[in-house]
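Shown here: the complex without one of its protein chains, the others still in place.
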Amino acid sequence: MSEHIVPVKNYVAVFLSLLFLTGLTTKVAFIDLGQTAIGKTHVIDWNTVAALVIAVVKMLLVVLFFMHVKYSPGLTRLVIAAGFFWLAIMIALTLSDELARGWTGTPQPWSLLLPIFHPYL
Amino acid sequence: MSTAVADVHEVPVGSHVNYLNASYGIKSWLFTTDHKRIALLYLASITFMFFIGGTAAVLMRIHLIEPQGALVQPETYNKLFSIHGIVMVFFFLVPSIPATLGNFLVPMMIGARDLAFPKLNLLSWYVYIVGAIFTLYAIISGGVDTGWTFYTPFSSLYSQTHVIATALGVFITGFSSILTGLNFIVTIHKMRAPGMTWFRLPLFIWAMYATSVIFILGTPVVAIAMFLVGLERLLHVGIFDPAVGGDPLLFQHLFWFYSHPAVYIMILPAMGVISELVTCFAKKRIFGYSIVAFSSMAIAVISFLVWGHHMFVTGQSVYAGLIFSVLSFLVAIPSAIKVFNWTSTLYKGSISYEAPMLYALGFIGLFTMGGLTGLFLASLATDVHLSGTYFIVAHFHYIMVGGAVMGYLGGIHFWWPKITGRLYPDAWARFAALVVFVGFNLTFFPQFMLGYLGMPRRYAVYPEEFQVLNVMSSAGASILGVGYLIPLIYLIWSMRYGPAAGPNPWGARGLEWETPSPPPTENFEEIPVVTEEAYNYTGARQTLG
Partner (left out) sequence: MADMVHTAHSPALVHQFETKEQQHDAGSLGMWVFLATEIMFFGGVFMSYIVYRALHLEAFIQGSHFLDVTFGATNTAVLICSSLTMALAINAAQTGKSKSTIITFLGLTMLLGAAFLFIKFAFEWTHDWTEGLVPGLHFTYSGPHAPGVELFFCFYFFMTGLHALHMVIGLGILATLTVMAYRGRFNSDYYAPLEVSGLYWHFVDIVWIFLFPLLYLIGGRYGGGH
């Protein structure tokens, strides 16, 4: 039972941080942060990374302080972790199909004997 | 030799106040919050749906007696197998043990007065009924022909049948499962009696907990899948239409992300029942309690990692296929471990062959066969040959019927005296169990052979050379049908005319057996304090009562 009572000024501090981060993410969206190539066909878009990182930080602030998870028992954290872990599984394994579909070429007889070459290598 | 004999000193049924006679009238049932009454509401509903799904199966098997089809048009045949699958999966198997035996037993086995949220429990039943009504409406107005898998773009763009109504029915019923799972998880965490530590819980509770984890984390995703199909049909937008950039396989990922774990929703509770039956009728502690408990949790977790094995031949990335294949082999391990544990429990036990035990023994054999054949399907290469054939049909029916349904029937028989306060005639029950076993094998073993020889599934016609095996399968189905009708008759008969059962006709261990049969509404006069391990059988036959 979360008997812990969070002082109002903590709430206000979290609130102001959230507003600040919202402004930040909006501002940053209009600045080109560039892209970095990895391998031959994919890039990391730093704007996307920035936006997601900021969103995760905002989420953590809400979860830990507004939702009192900082003061909650371990079972609560386990439930939250399970939810996100399962979401991660779903996204990762689905993307392992959706993004990797074009990776195998047309089978040739000799390729049965050789390892399948990946476009990157 | 033993037959369950009523303790002659036991007072006749109904003379003590219990949950059945505590109040009368239809309103006391429709507005109840007593988990035991809700369990019976579910029992009636899912039995009804079972016979709807079973009727579709009977019609299919009659049709397949002849290579060119003996009964219906191909379009109708498509609707029959779709209705059979949808009703049996979503409206019978998924709720079967959790909503009936789970609802009844979870509070009793842990020493609680009810579930954590009794009103949510009643709501879950009403949600189930609403979902069932939508689906029955769809069936009556002409059915659906997409298969229970609703694959796009056929279901979203081309099918001319009642897809939206059926998808809506499935969507709504999913919430019933979610509410049940939520209730079980909170109840098991927060309402165990003093002394009832996690490792003193009956393995049935572990099974219910693992099943509830799957309910919670998987069902919402199939809800989204159904929603998107409905949206696409309704608005004619191209979410899964390749012509506008949609990906039909995305639907399959969303669908199978739930539907593979769903098959573990269907089997884990049955495994929980088997642990209870095997220990009671061998009068022996379970071999390797914590291993069985952990295996249940391992199955729940790993089951979410393997769904792509339903998509090996769909054009899914071969790399994803590799990953899913390896993980599918992993998921077989905890199931196999459980089979070893049950057989080790039987070894040197004091075994008796009442009907529940016959169902349990049948389960162990048939589930093993079903599980082993799953390995052929987990291997990418052999799955290419077997996918879309009757081999798959036989595989999953060995698990779902030979496993889950037999576990369900075994559990119903085992706890029937507790639920109703009556004994059923065990001789008839054993006979029916044998009829079910014979009928089942005659129905489905030929289907392994048909599949291996290449007969495709979901086809209304087939080549002449497959007729003998098909006729065998249909003959078996008729026997199986009879096998299911017999318990319906004697169980209903026993509710009125069966002899009174004492608190513990089987001499079993567990908190539920320490209450009168039927139990009072509040389950326990005083919340018990637990000091013993589970399955504290001493090896000698217990005295009754």
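Per-chain residue numbering starts at 1, and chain names A and B are given in the order in which the chains are listed.
Operating definition for what follows: a residue touches a chain if its C-beta (ideal position, glycine included) is under 8 Å from a C-beta of that chain, and two chains touch if they have at least 3 such contacts.
Nothing here was measured: the structure is a model prediction, and the numbers come from that model.
Across the entire complex, contacts from the unshown chain go to A, B. Contact with the undisplayed chain is limited, among B:112, B:311, B:399 or B:530, to B:112.
The hidden chain makes contact, of the residues B:38, B:99, B:221 or B:358, with B:221. Although one chain is not drawn, its touching partners on subunit B can still be listed: residues 107, 112-118, 178, 181-183, 185-187, 189-191, 216-221, 223-225, 228, 231, 234-239, 243-247, 250, 254, 257, 522, 527. For subunit A, the list of residues touching the undisplayed chain reads 1-2, 5-6, 8, 11-12, 14-15, 18-19, 22-23, 25-26, 29-32, 45, 47-48, 51-52, 54-55, 58-59, 62-63, 65-68, 72, 75-76, 79-80, 82-84, 86-87, 90-91, 94-95, 98-99.
The rule is simple: only the chains that are shown with their structure count from here on.
If you average the Cα atoms of subunit A and of subunit B, the two centres end up 36 Å apart. Those residues of subunit A whose C-beta lies close enough to touch subunit B in the complex are 75, 82-83, 86, 89-90, 93-94, 96-101, 103-104, 116. Here subunit B touches subunit A in the complex through residues 189, 213, 217, 221, 247, 249-250, 253, 257, 304-305, 307-308, 311, 315-320, 323-324, going by the rule given at the top.
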